[in-house]
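Here you go, one structure.
Shown here: the complex without one of its protein chains, the others still in place.
For chain A:
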């Protein structure tokens, strides 16, 4: 088993250069359209930008993975198939796919293209992973954030497919690719349009000293005077379990918090995880440089058997809070 691969996000060319320069082993990115799960305004790559990005990365021995991980729209498969064709033509090192039909297309039309299974496919057991390997030749699976580290270890003992796990950044408390909460509130969905809690449907509403954040027709949170107002990501809002009203609404699904699994490096290594993924394609280059650089230093120390330096990323985590999420059983 070699060293962990560090897989880093890039939402634009500047972020890609920052990630490469800060020590990424691979960068993942998407085209500027609905074919990827981070379809935010002003984000992602044109074809010429991808070509330049690949040239920049390959010159520095860094790989580029192209995420084409939304579910193609019925009757309009062409944009997704073209994305796969273009990624192959531009010599991306892998495409990250979720849809069965698109995996089938890629396997048939580009037999030499390396296929990774997106976290959006929600493959959480050995049986499912073997199916993706046998049917499409998938070489790596990005595991959904629903498994504990011991479960990941048992899974890796059963399958001969590489596994990649998220170690830092935003945290989906729901099984990825199986969540329609955003679609329910706004009509736009992660699976269809590649957006979750889209900014186009966000409103901030002053209420005296307080500030309410709304998504579509629903209030997602109310922040008191002086309380920092976070973005109304639906699953990280305050609600009233049991219904009605309450003076003490709860973070029912998840607090505004960031995943940080640095402390679990020994366990993830023992579990035979191959690659560690940092979330955050919507982040700016300064954030990317800081997080990737910190993780690079930590991984280098870890691989040499040295004490792992603290990340010093307090300013980088949402709400100043960190969690090891589903990796530890207590989260459930």
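Rule of thumb we're sticking to: a residue touches a chain if its C-beta (ideal position, glycine included) is under 8 Å from a C-beta of that chain, and two chains touch if they have at least 3 such contacts; residues count from 1.
Just so it is clear, contacts and distances are computed from a predicted model.
For the chain of the complex excluded from view, the name given in UniProt is "Ubiquinone biosynthesis protein UbiV" [choices: "sn-glycerol-3-phosphate-binding periplasmic protein UgpB", "GH15 family glucan-1,4-alpha-glucosidase", "Sarcosine oxidase subunit delta" or "Ubiquinone biosynthesis protein UbiV"]. Only one of A:175, A:202, A:229 or A:313 touches the chain withheld from this view, namely A:175. Of A:12, A:63, A:163 or A:189, it is A:189 that touches the chain left out of the display.
Shown as candidates are A:14, A:222 or A:308; the residue that touches the absent chain is A:222.
In the full complex, chain A makes contact with the omitted chain through residues 71-75, 77, 98-102, 104-105, 121-128, 130-132, 135, 144-148, 151, 154, 173-175, 177-181, 183-187, 189, 191-192, 212, 216-222, 235, 238-246, 249-250, 252-253, 326, 329-332.
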